[in-house]
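So that we are looking at the same thing, I have put the structure below in structure tokens.
Removed from the display is one protein chain of the complex; every other protein chain stays in position.
Letters A and B mark the chains in the order given here, with residues in each chain numbered from 1 onward.
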Amino acid sequence: MNHDELLDQFDIQRLIYQYASSAGELDVAGFADCFAPGGRITSRGYTGDLLSGNFTQAIIDNLKAKYVSTMHNVHNHTYVVDGPKATGITYCVASHIERPEGQATNLEKFDMYIRYHDQLIKDKGRWFFKERRFELLFTTQVPVQNISP
Amino acid sequence: MNHDELLDQFDIQRLIYQYASSAGELDVAGFADCFAPGGRITSRGYTGDLLSGNFTQAIIDNLKAKYVSTMHNVHNHTYVVDGPKATGITYCVASHIERPEGQATNLEKFDMYIRYHDQLIKDKGRWFFKERRFELLFTTQVPVQNISP
Partner (left out) sequence: MNHDELLDQFDIQRLIYQYASSAGELDVAGFADCFAPGGRITSRGYTGDLLSGNFTQAIIDNLKAKYVSTMHNVHNHTYVVDGPKATGITYCVASHIERPEGQATNLEKFDMYIRYHDQLIKDKGRWFFKERRFELLFTTQVPVQNISP
């Protein structure tokens, strides 16, 4: 590890946070901006339908349609940089607030425990996702006590 | 981004952690030390009563009075540094252990999902909060199984 790689590591961390915050704020442009041309999200069967076409729009539309609020908290980002490429993992607990079907008021917090396995590339001094593989470990659901207006 | 800004980013991260740990350990001096002279916490209606006078003492007193234990876990700190100023956001899940009213033994974990919107200033080589705007997204409450003596 040297001083220049530290800059790369920090920029990669920024990318991880940009993905999380644009997902949470339903910001399609910011979300799409995380991916290299041809970049993609893969998952074992789970998000297969989002892999073709404008998948970044589709993911944000899906979050918007299904959840009242959503927050991606990320941890444990560990990346190995090799020139203009990097690979690594980020942990995430994505908390989605949903309204159980047919109920007017009772909200639930649906938590997805995720490991993202990433392949990154650097282009003109910035890092982008080439492939982000989504590994869902487990999910829980607990009642919401309160939500901001 | 250059090497010197990286030092600023790291020092800002330290400030974020200092706020979290002094809140959790009910350390008034450490908590107050996070704020510039005239610094403040703002919130939409929620913590308005803490904004005047010695608000850092009031916040810690409030945590002490209401909760048996409290832990601020922070994530996703993204800041933009501009000379001696910086702006940015930190995510936080603040877990508070409370004793439901009128019950002797059943503890509950009350989780607040927070985004802090920060304005920072640098003075004599250190970063401080000028304004920390507290945005509460949602809260949950689940039973506590065990608590350390």
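Miscellaneous remarks
What we mean here is this: contacts are C-beta pairs under 8 Å (C-beta built on N, C-alpha and C of every residue); 3 or more make two chains touch, one makes a residue touch a chain.
This one's a predicted model, so the numbers in the text were calculated from it and none came from an experiment.
Touch with the hidden chain on the side of chain B covers residues 3, 6-7, 10-11, 14, 17-18, 20-21, 69, 71-75, 95, 97, 107, 109, 142-148.
Where chain A meets the missing chain, the touching residues are 1-3, 6, 9, 44, 75-78, 89, 91, 93, 110, 113, 135-142.
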